[in-house]
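Excluded from the complex is one protein chain; the other protein chains are retained at their positions.
Naming follows writing order (A, B and C), and every chain is counted from residue 1.
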Amino acid sequence: MNKTVEFFKTQIGKEITQSPSPVGIWLKPILLQVEEGSLKAEFTVRPEMTNPAGMLHGGMIALISDEMIGATIATLDLPDFFPSVNLYTDFLNGAKLGENIRAEAEIIRRGKTIINTECRIYNSDNKLIAKSTSNSIKSKGK
Amino acid sequence: MNKTVEFFKTQIGKEITQSPSPVGIWLKPILLQVEEGSLKAEFTVRPEMTNPAGMLHGGMIALISDEMIGATIATLDLPDFFPSVNLYTDFLNGAKLGENIRAEAEIIRRGKTIINTECRIYNSDNKLIAKSTSNSIKSKGK
Amino acid sequence: MNKTVEFFKTQIGKEITQSPSPVGIWLKPILLQVEEGSLKAEFTVRPEMTNPAGMLHGGMIALISDEMIGATIATLDLPDFFPSVNLYTDFLNGAKLGENIRAEAEIIRRGKTIINTECRIYNSDNKLIAKSTSNSIKSKGK
Partner (left out) sequence: MNKTVEFFKTQIGKEITQSPSPVGIWLKPILLQVEEGSLKAEFTVRPEMTNPAGMLHGGMIALISDEMIGATIATLDLPDFFPSVNLYTDFLNGAKLGENIRAEAEIIRRGKTIINTECRIYNSDNKLIAKSTSNSIKSKGK
């Protein structure tokens, strides 16, 4: 188990309040599970995350996906930074204001230069809300 | 000129503080230009929008794209709601904390059921930060 | 079991030479497995499917994905035609000229208007070559 995974494991069940990612703090995730290359976390749909229909905004789903993907790459404990090249999201179902949603991300392919990662997000009825995929590229230094 | 465009035009140059979209308010856009089917707005990169490298977070770029796309569809003043089916974003350059960025969205194809929209975002050096595309589908009632 | 699945099951192990899809015939698939909402088939990388590096062309991977997705929707035996709204493909590994590859497609979400489908393609070493996702929309009449 690498040092990042080891640290993440101490955070399971707690709301993340300390993170190098300001977006990560803003989203107020609760970590559910972590392994090298996979991550599960819970989020609550807050008012500022909703669309005019009172549902979780599609862009917020993309934001949560991208943050989960970045954090999952972090579990690999690599010396380099891996910014996203692209992000693709399908919106499949909704989540309401106040609802708890669960995001599950995993590395699909770990290349030397490109890492491909997928994130699936479920609502409180365990319906798949969204499926995202992203490619991240090795960038010198963190 | 339809009523939505007419109203949007009264908001040019002001920060949006009233909107049916809570995400729209949270992003604090300043509307620059509006026509039926196209929209330009400015955003400032705030601390809670950044990644661990202190740059605008990719997911925030996707969020801004999706909000711009929704608002651009709103300029068509249609009776129905058009939720996003999917969102695709390429990340091409960065923007720093405090930087003003400009988002430009336009309808690419206005079908009866599916509307295809593109959003391009530029940093303060006028470099293309990101290019997003989305399909939205007609849903009964607003 | 619906009539389309029933017919597809009679074709398992044979090269498809009769199909309403001319692309389907051109690709010369061998059907491996079929259920309502999922499909597995094998393809051989022919010379006209390769890129300048002598590997299966990325666009051919997209073509195979789209054909598999259409055929998987056909297994639902619905009265309507479902043309693709969009197609997204990640290229993860390669396949050589002459190699047999295996494509596996399944319905992710079966909505009334939009069907979301995924296709994964493996090379002869069972490495994931590509992962595609697509949204298809109900269109009146077949």
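The criterion applied here is as follows: a residue touches a chain if its C-beta (ideal position, glycine included) is under 8 Å from a C-beta of that chain, and two chains touch if they have at least 3 such contacts.
Since we're looking at a predicted model, the values are computed, not measured.
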item	value
Omitted chain's touching partners, listed by label	A, B, C
Among C:T44, C:S84 or C:T113, residue touching the chain not depicted	C:S84
Sole contact to the chain not displayed, among C:I16, C:I30 or C:L63	C:L63
Chain not shown, touching residues in chain A	85-86, 88, 113-114, 135, 137
Footprint left on chain C by the chain that the document does not show	20-23, 25-26, 47-53, 57-60, 62-67, 70, 81, 83-91, 142
Where the unshown chain meets chain B, residue by residue	88, 90, 92-93, 108-109, 116, 118, 128, 131, 133, 135
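Criterion: only the chains that are shown with their structure count from here on.
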item	value
Copy pair chain A, chain C: interface residue numbering same or different (half cut)	same
Most central chain, Cα average position	A
Whole-Å separation of chain centres (CA-atom averages), chain B against chain C	35
Residues within chain C bordering two or more other chains	88, 135
